[in-house]
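Here is the structure we will look at.
Note that one protein chain is taken out, while the other chains of the complex remain in position.
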Amino acid sequence: MSKKRIATVWLDGCSGCHMSFLDMDERLVELFQQADLVYSPLVDLKEFPEGVDITLVEGAVSSEEDLHKIQMVRERTKILVSFGDCAVTGNVPSMRNPFGVNAVLQRAYLENVTLHPQVPREVVPALIEKARPVHEVVKVDVFIPGCPPSAQTIFLVLSDLLADRMPDMAMLTRFGA
Amino acid sequence: MNQPVRVKTLKIDDRDVSGREDETILEIARQNGIFIPTLCNLQGLTPIGACRLCLVEIKGVSRLLPACVTRVEEGMEVYTQSERLQKYRRMVLELLFSERNHICSVCVVNGHCELQSMAQVLGMTHVSVPYRFPRLPVDASHERFVVDHNRCILCTRCVRVCDEIEGAHTWDVMGRGIDSRVITDLNQAWGESETCTSCGKCVNVCPTGALFEKGKPVSERLKKRQFLPYLTMMREERR
Partner (left out) sequence: MTPEELRKLAESQEEARPAPRHRIKICVAAGCLSAGSDRVRDALQNEVTRRGLENECEVQGVGCLGLCTMGPLMLVEPDGVMYQNVTESDAAAIVESLGKKPVEQLVCPSDMSFFTKQYKIVLENSGVIDPEKIEDYIARDGYTALARVLEDMSPQDVIDEITRSGLRGRGGAGYPTGLKWSTVAKAGGTRKFVICNADEGDPGAFMDRSVLESDPHRVLEGMAIAAYAVGASQGYLYVRAEYPLAVKRLRTAIRQAERLGLLGNNICGTTFSFHVDIRLGAGAFVCGEETALIASIEGKRGQPRPRPPYPAEYGLWGYPTLINNVETFANIAPIIRNGGDWFASIGTEKSKGTKVFALAGRVKNTGLIEVPMGITLREIIFDIGGGIPDGHRFKAVQTGGPSGGCIPEQYLDMPVDYESLAKVGSIMGSGGMIVMDETSCMVDVAKFFMDFCVSESCGKCVPCRVGTVQMYNILNRITSGEATMEDLALLEELCDMVKYTSLCGLGQTAPNPVLSTLQYFRDEYVAHIVDKQCPAGVCQMRQ
């Protein structure tokens, strides 16, 4: 049996979920006996590959780039996993939503800046109107709440998914955990 | 003086149980260790049947009935855990999470919030309806307490405890439908309320981080509710 292909991507989040992923420590070795990590911010690959079995998505969908990326990832992935509260609920990135993009940019880049206040418009992708949880944009198959989900949670969820089982999330984690 | 107490026998989830005729399905279920989820209900306050989490199926009754206000009846057959009920309960929670801004990770009661733990217990891992992200105020004008409308689920426990137990009736609800909001006095700032006794009962009964005490670390923001059943018991005794 060929090894399963796992990927992780990072949209609008703090990378805490990826840190928690690394916190699996020696269990990473165990896990990747059965699988290959084919794409991740943690490894040095530029292109998201085709034919991925499981992709963990950290972060909310906040910018034009996120929108583009998640649609591409969805197309190339069998099981898409919302990984952590930002992906599942919008979490902290969504706290700007009640105020609107302009008000937030104004506050962050003009009102509170003394040296060369200016809103960055080049190179960085434009923010979309509202930061959204991943499943409001593309279909999501598995949800792992938690901010961040613990290493143990990630390990058990991935172990289950690799064994073609659906993990019981209520036993493992919750929002804000 | 003593009225004869009538006892009713019934079945909850196929288990034989019994209760006094003035007791509710919820009370009997709890006495028998049968879990029925609730949010607006709190022992010691008048039940109102508003959150709809405790809806149960009763054989021969076409409607679903809230266990918190439905009295037991002889021969009743109650079912509390059907797939349909569980689906509805998860949807109630999803609607609540979508209604306002519940950001658990940065909430002052993260880890001891009833809404949060209810989502876990009922296996609600995500919200399938779109989040509304309304813009809501936070009132920190009170010397000791804060009301954050982003976290309020309109269970009205604060309204009831203030009216029924403290007797101040500082809290009430303003507006209707999705625009409903708990208010102090006639929608004045809490800090300027002339009726609030600063007793803190509302803060302690609040199931979420909508009402909290200032200057405490998150780990110490446990809500203390033991006083309620005690107070109501002692009042009953007095009568």
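Order of writing sets the labels: A and B. Residues in every chain begin at 1.
In this text, a residue touches a chain if its C-beta (ideal position, glycine included) is under 8 Å from a C-beta of that chain, and two chains touch if they have at least 3 such contacts.
Just so you know, these numbers come straight off a predicted model, no measurement behind them.
With respect to the full assembly, the chain omitted from this view is in touch with B.
In the complete assembly, the contact with the undisplayed chain comes from B:L95, out of B:L95, B:A140, B:V218 or B:L231. Considering the whole complex, the residue from B:V7, B:V138 or B:I178 that touches the absent chain is B:I178. Summary of contacts with the chain left out: across B:A119, B:L154 or B:L228, the touching residue is B:L154.
Counting the whole complex, the residues of chain B in touch with the unshown chain are 48-52, 55, 63-66, 69-70, 87-88, 91-92, 95-96, 98-99, 128-130, 132, 153-154, 172-173, 175-180.
To be clear about the criterion, only the chains that are shown with their structure count from here on.
Each chain gets one centre point, the mean of its Cα atoms, and the points for chain A and chain B are 34 Å apart.
Partner chain A is touched in their complex by these residues of chain B: 97, 101-107, 110-111, 116-117, 119-123, 125-128, 130-131, 133-136.
Interface residues of chain A, counted against chain B in their complex, comprise 82, 85, 88-92, 94-95, 97-99, 130, 132-133, 135-136, 140, 143-145, 147, 168-170, 173-176.
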